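Every protein chain of the complex appears in place save one, which is left out.
Now for chain A:
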Amino acid sequence: MTETVAATGLSAGTALSRPKVRRARIRGKWPVLVLFLPPALLLFTVFVILPMGEAAWYSFYNWNGYGLPTEWIGWKNYELIFRQGAFRNALVNNGLIILVSICIQVPLALWLATMVTKHIKGATFFRLIFFLPYVLADVAAGMIWRFVYDGEFGLVANIYHTFGLDAPFWLADKNAAFSAVLGVIVWKYFGFHMMLFIAGLQAIDKSVLEAADIDGATGWQKFRRVTLPLLGSTVRLSVFFAVVGSLQLFDMIMPLTGGGPSNSTQTLVTFLYSFGVMRMQVGFGSAVGVVLFVICVTLAFSYKRIFMKND
């Protein structure tokens, strides 16, 4: 083995002739293509691309999923979607998740990241604890918080009871329920964002901060003028994940509220589930899927175009 490495080390010296040499020596390009590509290609086409195309097709039909779709109704499913109050709730809620991520989660994660990257004992331990909720399943996190928020046996109830007050049922109150859900989302995901910021902070060149030190910058000035600008790409990445995550949120809502009360905690995916899947309205559900797809692709593309073009 070592001999051959040495041998090619010599031939590799003439960089220009290398591609030619390689092409001449490598045998059997076709067997590898025929063996290696089709499994992934087939699976991906059958279970990802075709269903997406079919969703677009089904979305123009009124169809319950049995037999073939025959009842063409044009854009009616789409009109129905936008006329539903629950869908507007879902859109607003998804927006709220993104807003909370930007205004609370990202600053919180960044703040914690700056603390656990300091030279203190137990920093690693705190990182692990903060990351732990992210590893738990959304369903389990939702269940745990359903207990926390429970108005009779939960932690919130116990706190109220110690003060001799009647405990509220936040998850059953349509004005409070979604705020409660937002709390769980921050609890579950801030650790992930913190890890992104830790990586970002570790990538900052220490000499820049030392230079600021020599110039007599205070801690806050260093953070505001040096660290934060250098973390720009991490902030944009973190917000990007908050946006993508918000559009997929489903598992956590189901054990917490199931989208209720009176559809006040619907997200786009729970809306798709309760109005498309539960009622077996394949046409309508597919139309919701298409709307979700368009939102995902538009947001992902425009966000990358506008904010992440230099990253």
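Heads up, the rule we're going with is that a contact is a pair of C-beta atoms (placed from the backbone, for glycine too) under 8 Å apart; a residue touches a chain by one contact, two chains touch by 3 or more; residues count from 1.
Simple rule for what comes next: contacts and distances are computed from a predicted model.
The chain that is not shown carries the UniProt protein name "Thiamine ABC transporter ATP-binding protein", picked from "Ni,Fe-hydrogenase I large subunit", "Thiamine ABC transporter ATP-binding protein", "Thioredoxin" or "Beta-ketoacyl-[acyl-carrier-protein] synthase family protein".
Per the touch definition above, the residue from A:L43, A:L165, A:V208 or A:L228 contacting the chain not shown is A:L43. Check A:I73, A:L96, A:A140 or A:L230 against the missing chain and you find that the one touching it is A:A140. From the options A:I81, A:I97, A:V116 or A:V239, the residue with contact to the unseen chain in the full assembly is A:V116. Across the interface with the omitted chain, chain A contributes residues 1, 4-5, 7-9, 11-12, 18, 21-22, 25-29, 31-33, 35-37, 39-41, 43-44, 46-52, 54-55, 58, 65, 112, 115-120, 122-124, 126-140, 143-145, 147-148, 150, 152-155, 157-158, 161, 187, 191-192, 195-196, 198-199, 202, 206, 237, 241, 247-248, 250-251, 254-255, 269, 272-273, 276-277, 282, 285-286, 289-290, 292-293, 296-297, 300.
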